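Just one protein chain is left out here, and the rest sit where they should.
Take a look at chain A:
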Amino acid sequence: MTTYDIKTLENLWEGKLSAGELRGIQSKFKDRDRFWKFLDYCQARVPWTEKILLPLQPHLYIVQKPDGQRVVKCDCGHEFGDYRNNWKLEARVFVRDSDETLREIYPALMHSDPEWMILREFYCPGCYSLLETEMVPPGYPILFDFQPDLEVFYRDWLGKAL
């Protein structure tokens, strides 16, 4: 069975592998213990102690609170509430809906027409990291990108109780 030492995986997660090393990992069968090693890696790098149940993206995690709640938490410590609700609704948002604001990112002519498509930027209210962007027409509902079935994942796929 494929497995990697933690140093190799740390280099992977931190973007430090050479192209050849990365290609080697991509080409091989997957290492089945990756998730647990990734959880340990994440847990060691956050400044808080709640148990990480699932990393959602570079800054956000679903964590277990001492009172049994499971919430989305930023690595800065800000909490967004129950993971079954869309964390974006508890974030802060800046909407690029004018040529002026779009041109901070794109040269003229290389961005959308803001009458047709806007660019939403969702920030963490704690650290103001840019957590997600949405490119949608005005009037489009905010997307709930990912609703993991944690119970099934742990119980049925990993064989461990949450």
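We adopt the following convention: contacts are C-beta pairs under 8 Å (C-beta built on N, C-alpha and C of every residue); 3 or more make two chains touch, one makes a residue touch a chain; residues count from 1.
What we mean here is this: contacts and distances are computed from a predicted model.
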| item | value |
| --- | --- |
| Name under which UniProt lists the unshown chain, selected from "Acetone carboxylase subunit alpha", "ABC transporter substrate-binding protein", "Probable glycine dehydrogenase (decarboxylating) subunit 1" or "Bacterioferritin-associated ferredoxin" | "Acetone carboxylase subunit alpha" |
| Sole residue of A:Q43, A:Q64 or A:S112 that reaches the chain not shown, by the stated touch rule | A:S112 |
| Residue numbers in chain A that touch the chain omitted from display | 9, 12-15, 17, 19, 22, 25-30, 32, 34-35, 37-39, 41, 54-59, 88-95, 104-113, 115-117, 119, 121-123, 125, 127-149, 152-153, 156-157 |
